[in-house]
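This is the structure I want to talk about, given as structure tokens.
The complex is shown incomplete by one protein chain, all other protein chains being positioned as in the whole.
Our next item is subunit A:
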Amino acid sequence: MGVAVAIDRVEKRFAAVQALAGVSLRIDEGEFFGLLGPNGAGKTTLISCLAGLSRPDAGRLAVLGHDVVRDYRAARRLLGVVPQELVFDPFFSVRETLRIQSGYFGIRNNDDWIDEILANLDLVAKADTNMRRLSGGMKRRVLVAQALVHKPPVIVLDEPTAGVDVELRQGLWQFVRRLNRDGHTVILTTHYLEEAESLCGRIAMLKQGRVVALDSTANLLARFAGQTLSVRLVAPAALPRHLATQATMVDGNWAFPLAGAREVEQLLAELRQAGCVIDDLRLTQSDLEDVFLGVMHNAADRRSNDR
């Protein structure tokens, strides 16, 4: 399997801000790849460099072997980008917008494929409506459609579900999953970690312009594997010190991280011995959110130790 996207030691600075501080990534053809990180981590800058909207200060990026600067026309033909901002051209209808976008990519008479995209994104009824008259969710769908007019083998979605209702989100993911099954490489940035967890085979986490974690979703989840036992005590019982150091207080509940369910019984026994009366308790499996918080936290520790 070939390399869909190769990113090699890319650096980008905007005035005082080092947006990307040497990012390297290899994304294989056919992958569903997640790019996660807090706001300002450099996700959008990285995508802009890949799409040619920004120029890196150092390093190289290539789409299916085509350098995005030297061989920009070939690289852009292979890439479909759904931008994060909800932008549109107010002069045109949905169909006009898609026909024009096809033409920019050198494709004429693209109506069969345009009809298929419209149907898949549930836009058929709006095909002849002016862009100005569409709701935010509808405009978002058109942005997705615009990125797909040239059937790009590599699709980049930059937070495509921000501010989008549940129904559209489900429909969109169904469509994108199908495109991925048909062989399209998909790169996704999102703030909804449960989306990334269910969709992405591999995930990179960015923080302050650096890759701080890069692994398959399964490995990342395994790395922070375990459960959390949340306990609410009947007031005013205090937790004995040796137990309090293990737990963190979240919303009035003590959260105990456990390596496995085996530890539950031991913990409950200790609580009973200490005279604590349990009002409520809950056992949860750790998810990508815990992984994300753990990675971001560790990265912060490592950076402060570096100094």
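Convention: a residue touches a chain if its C-beta (ideal position, glycine included) is under 8 Å from a C-beta of that chain, and two chains touch if they have at least 3 such contacts; residues count from 1.
Methods note: contacts and distances are computed from a predicted model.
Undergrad: For the chain that is missing from this picture, which UniProt protein name fits: "Transport permease protein", "Cysteine desulfurase", "Rod shape-determining protein MreD" or "phosphoenolpyruvate--glycerone phosphotransferase"?
TA: "Transport permease protein"
Undergrad: Just to verify: which one of A:23, A:51 or A:271 makes contact with the chain not shown?
TA: Checking the options A:23, A:51 or A:271, the one contacting the hidden chain is A:51.
Undergrad: Among A:72, A:113 or A:173, exactly one should touch the missing chain; which is it?
TA: A:72
Undergrad: Among the options A:8, A:67, A:89 or A:195, which residue touches the chain absent from this view?
TA: Result: among the candidates, A:89 touches the missing chain.
Undergrad: Which of A:106, A:163 or A:183 touches the chain that is not shown?
TA: Touching the chain that is not displayed is residue A:106.
Undergrad: Identify the residues of subunit A touching the omitted chain, counting contacts across the whole complex.
TA: 14, 48, 51-55, 72-74, 76-77, 79, 81, 83, 85, 87-92, 96, 100-108, 146
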